[in-house]
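Please find one structure pasted underneath; my questions will follow.
With one protein chain removed, the remaining protein chains of the complex are shown where they sit.
By letter and in written order, the chains are A and B; residue numbering begins at 1 in each of them.
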Amino acid sequence: MTFLGLMIPLLPLMGFLVNGLLGKFLPKGSTGWIGSLSVLASFVCVLLLFKDLGAAQAISIDVFNWISFGHIDISFGLWIDSLTMIMLMVVTGVGFLIHLYSIGYMHGDHGFTRFFTYLNLFIFFMLLLVMGSNYLMMFIGWEGVGLCSYLLIGFWFKNEAYNDAAQKAFVMNRIGDLGFLMGMFFILFHFGTLDIQAVEGLATGLSADSTLLIGITLLLFVGAIGKSAQLPLYTWLPDAMAGPTPVSALIHAATMVTAGIYMVVRSNVLFAMAPTTLTVILWIGVATSVFAAVIGLKQNDIKKVLAYSTVSQLGLMFAALGLGAFSSGIFHLVTHAFFKALLFLGAGSVIHALHGEQDIRNMGGLKKLIPVTYLTFILAALAISGFPLLSGFFSKDEILAHAFEQDKVVWTILFISSLLTAFYMFRLVFLTFFNNFRGTEETKHHIHESPWTMTLPLIILCVLSVIGGLIGLPAVFHVSHLLDTYLSAVTEPSASLLHHGEKLSHSLEIGLMTLAGLAAIGVILYARRKYITLKAMPEADSAITGLPKLIYHKFYVDEIYESWIVKPVFKMSEWFGTFFDKQVVDRLVNATADVMDSGGKSLRLFQTGNTGFYVFAMVIGMVVLFIIRLLI
Amino acid sequence: MMTILLLFFPLIASLAVLLGGSKLAAKLALGLAVVELAITGYVVSVFQASGPEAFYVFHSWIESPKVSFHLGLDGLSLIMVLLTNFLTPIIILSAFNRNTPHAAGYFSLILLMQFALVGVFTAMDGLLYYIFWELALIPIYFIALRWGGENRVAITLKFFIYTLAGSLLMLFGFIMLYWYNPDQSFDIRELYRIYITDGNQSWLFWMFFLAFAIKIPIVPFHTWQADTYRESPTQGTMLLSGIMLKMGTYSLIRWLLPILPVGVATWGPLAITLCVVGIVYASIIAIKQRNLKNLLAYSSLAHVGLIAAGIFALNIQGLQGSVVQMVAHGVNVVGLFFCADIIFNRTNTNETNELGGIRNLAPQFTTMFMIIVLGSVALPLTNGFIGEFLLLYGVYEYNTWLSVFAGLTIILGAVYMLRMFKKVMLGETGIRVPEFPDLYWNEKLALSMLVIVIIAMGIYPQPIMDMAEPVLQTILNKTVI
Partner (left out) sequence: MEQAAHLVPLNWYLFLSTFLFCIGVMGVLFRRNAIIILMCIELMLNSVNLLLVAFSAYSGNSDGQVFVFFIMVVAAAEVAVGLALLISIYRNIGSTDIDVLNKLKW
C-alpha cells in the first residue's frame, strides 16, 4: 500500500519531467497522451488503494526527514485516510477527464506540450497538498498549485492582459499565504510540531475558543480566503478566466480553489475548538455566496458567469464548514467538482465551436448545432440549480438543512443565493443555446460538435453530476449517508465539540427539500419566460445604467483595490526610490563627504605660502604650549 | 595542511593567470577554480568523517602585538568556503564569450578576491581576519574601476571609502578588544573568553555593527549598494552580492554575537527593527525600478535584510535560516545577475521599458530564468523557501509583529519579481527585442549548475543544516545570556 501511496504523486511528476525535458523530441500529440495517461495511472492507483483501505484506516508514509532544527523535526511525509481518498479521487479522476478534454481543446496550439507539462505539475502539487502529513507539506502543495495557476493563466503569454491576470492571481494568493505561514508559525511554536494528526491531538488539550486557537484558525483561514477566492480576496478568480478553459475547469473549479475547504476539514478539530472562527467563516461564506451570485446575474461572458458562480458555490461550502457540517462541505465540493468542471468544459466546447466567441450576446440557438454539449450543459445547470434528485440538489439541501437547524437568517440568505444561482445559470443556458443564433453567418457555418476527446469527458461528468447525489442521500430517504459514514473517522473527533441546533424532524426536512426543489423549478421557469418567451436580451455595454451598471461592473471592487492599495504602493515605491533614498538617506552619506570637503577647503587656507606667517604660527604654537604646560 | 592549501591555492592561481597572458586567462582561471572546488569537495568529505579538528592551523606570527596565524574550518566556515569556491568557477564561466579587455588582469583579480574571501571565512585570529577583510576590498575596487560602466569612477570611490570607514571602526574595535584581554591577544578563543564591561560593550557593538551593516548592507547604510551593483561589471556584481556581502553576515555570527552578548542584548532590538524596516523599504523601492540591475540590487537588499534579522533573532532557527539563506541567496543572486547580463549582452540595454517578449525567442533561457526567479521568490521546493521559512520563524519567535512585517517580503517579492519577469520576458514577441540568441554553452552550463543547486537545496537542505548546527549552537549558548 505504501508503494501505491508513493506512486500516486510520483506518476504525474514523471509525466511532468518526461514532457518537460523530452517533450521536444517526442512526436507531436503524444505529449498530450503522456500527460493524460500519467494522471489516469495515478487514478488507477487511487482506486486500488481505495479498495484496500478501510474507512477508518489511514496510511502514514514518511519519505525522509526534511528539516530539523533545535528540537523540531519536519518530515517529508504523506498521510492517506478517507478524506484524502475522496480528494484523491476527485483530483485524479476529474483531472484525468480534463487532461483528455485538453487533447482536443488545445489541438494545434503552439504550446501544446508546455500545457500538459504544466498540468501534470499542477496535479503533482495538488496531490502533495491533499496527501501532506504536516502543514508544511500542505504548504508546498499550496504554493505549488499557485505557481501552476500562474503559469497556466498566463499560458498565452503574448497577451499583456493575460499576464496581468496571472500576476494578480499569484500575488493575491501570496497575501493569503502570508496568513497561512503565520498560522503555521503559531502552531509550530505552541505545539512543537507541524504534523496534522499530532496537532489535532494536542489541540484538544487546550481550552475551547482560547485566543491562541482563534488566532491560529483565523490565520489559516486567511490562507483559505486567498486560495479559495472568498471575500475580500476573490477578484483574481474571474480574471483567471484568461487562461485556457480546461485550466479554468481543473484549477479554478474542481481542485485548487477547493484547497481551502480541504484544509479546514482536515483541521476540523482545530476549527471546532474555535467557534468564533467558525462564525467568521460562516458569515464570510454566506456573504461571498450572495455577493458573487448577484454579480453573476449581469455578466455577459460565458466564463465570467461560471467564475462568479464558482466563487458563490465556494462561499456556500465555507458556510457549511462554518456551520460545523464538515462532511456536507466535502459532499458539495465533490458534486460541485462534477458539475462545475462539466459547465466549464461545456463552455469550452461552445467557445471551441464558435472559434473563440465568449460573449453570450453573440450566441444563441446552439441547441441543435452542438447537441451533446447542449445536453450535458443543461443537465449540469440543472444540477447546480438544485433541480430535484440531481447531485446538486442533495448536497445543497444538506447544507441548507444544517443552516436551518442553526440560524434561520443564514438559511434565508443561502436560500436566496440558491435562487439567484438557478436564475443566472439558466439565463446563461437560455441565452447561449436557445432562440436563434445571433452571431455572424460566417461563424454559424463553422459550428460543429467537438471531437470525442472533448465530448467523452462531458458525458462522463454529466453522468456523475446526475447520479453523484447517491453518495450522500439524506437520512429521510431511509438509506445511510455513504459519504458521511466514510468520512466519520475524520470528522468524529470534532463532532463532539460542535453545537448543532435542534435536529430537524423528518417531515420538516422533506418540506424544506420540496420547497427548495419547487423554488428552483420556479426560478427556471421564470428565466425561461424572460429569455425564451419574451426574448429578453442583455444590453450592450454602453447602454447599462443604474443599479445594473453597478452590478455589471462587479461593484467596482477591482477599481477600489487598484486605487486604494495598488496605486499607493506604487506611488510609495516611486517616492522612496527617487526622492527619499536619493535625497534624504543618500544626502546624509554625501553630507559626511561634503563636510570633509568643505573642512578641507577651509583648512587649506592656512597654507598662505607666506614665510612670515608660518613663523608667526610657530611662535603662537610655542606660546600656547607653554601656557598649557603651566596650567596642567 | 588542507586548510593552508585551500587558502593559498587561489593566490597562486591568481599569479599564474596574471602571468599566463590574456589569451589563456579565462580557461586557465576556470581550470584552477575548478581544482579549488575539487579540493573543497575533498575537504567536505573529510569533514563529514572527522570533524573540524583536522583543519586547525596555528602558527605564532607576530610577537608584539601578539598576532597568530590561526585558521580553522568548522561547519560554518566550511559552508561559506564551499559557497565561495562553488560560485567562483561559475562566475568565471559567466565571463566567457564576453570579450573582456585585459582578461589576464580581470581573472587574476577575481582569483585574488577568492583568496581574500576564503581567508576571511577561515581566519580565527582577529587581526588576521581584519587583514583579509580589507584585502577583499582591493580586487573588487579595481574590477569595478577598470571594467565597470560609465559612471563608475565616482561610485566606486564612494563604495570604497564608505566600506573602508566602516572597516576602520572595526579596527578600533579590535584594538580595544586587544587591550581588554589580560593575555593581550587577537585570537578568537581569547576574545570569546574576555570580560567586557556593559558600557564598553555598547561602544564595541556599534563599532563592529556599523562595519558589518555597511558591508551587508543594512538600511540606512545601503546607499552605496544599488549604484555599485549597477556600475560594476557582471562578475564584480556577482562577487559583491554573491559572496562579499556574506562576509558581513558571517561576521555577525562569528565575531559580533558571541563576543558582545550584552551589547547584542541592548542594541539587538534596534538592529533587528532596522533590518525588518529595510526589508519592506527595499522591496517597495524594487517595485518601480526601471533599470533591471537596480531592481535586482534592491531585491538583494531585501533578502539580506531578512538574513540579518534572523541572526539578531537569537534563536537556533534564525541562525540556521541565515546560514541556509546565505547559501541560497548567493546562488540565486548570482543566477539573477547572470540572467541580467545575458539580456544586456543580447540587447545592449538594462531598462525594462526597452525589453519584452523574449520568452518565445529563447525558451531555454526563459526556463532557467523562471526557476531562478522562483527561488528568489521562495517557492517551496526551492532553496529560497527553506531559508525564508526558518528566518521568518526565527523572527516570529522574537516578536510576532516584526515577523508579520517581515513576512510582507513574500508578497512584495512576488510583486516586483513577477512584474519584472512580465515586462522583460512576456508580451508580444519581436516588437521591442528583435532577436535573442538562446544560451551559449558556458551560460547553459553555469545556469544549469545553479538551477540544480536551487532545486536540490530545496528538496534536501538538511546536510547544510547539520554541518552548521554544532557551531551555531555553541555561538548561541555564548550569546544568549
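Some notes on this structure:
Heads up, the rule we're going with is that a contact is a pair of C-beta atoms (placed from the backbone, for glycine too) under 8 Å apart; a residue touches a chain by one contact, two chains touch by 3 or more.
All of these numbers come straight from a predicted model, not from anything done at the bench.
In the whole complex the chain that is left out makes contact with A. One chain is missing from the display, and on subunit A it is touched by residues 604-605, 607-612, 615-616, 619.
Operating definition for what follows: only the chains that are shown with their structure count from here on.
Per the touch definition, subunit B reaches subunit A in the complex via residues 158, 161-162, 219-220, 222-224, 281, 284-289, 298, 315-317, 320, 357, 359-360, 374, 379-381, 385-386, 389-390, 392-393, 396-397, 400, 403-404, 407-408, 410-411, 414-415, 418-419, 422, 426-429, 460-462, 465-466, 469. Those residues of subunit A that touch subunit B in the shared complex are 64-70, 72, 136, 139-140, 143-144, 147, 150, 154, 157-158, 160, 163-164, 167, 170-171, 174-175, 177-178, 181-182, 185, 188-189, 569-570, 572-574, 576-577, 581, 585-586, 588-589, 593.
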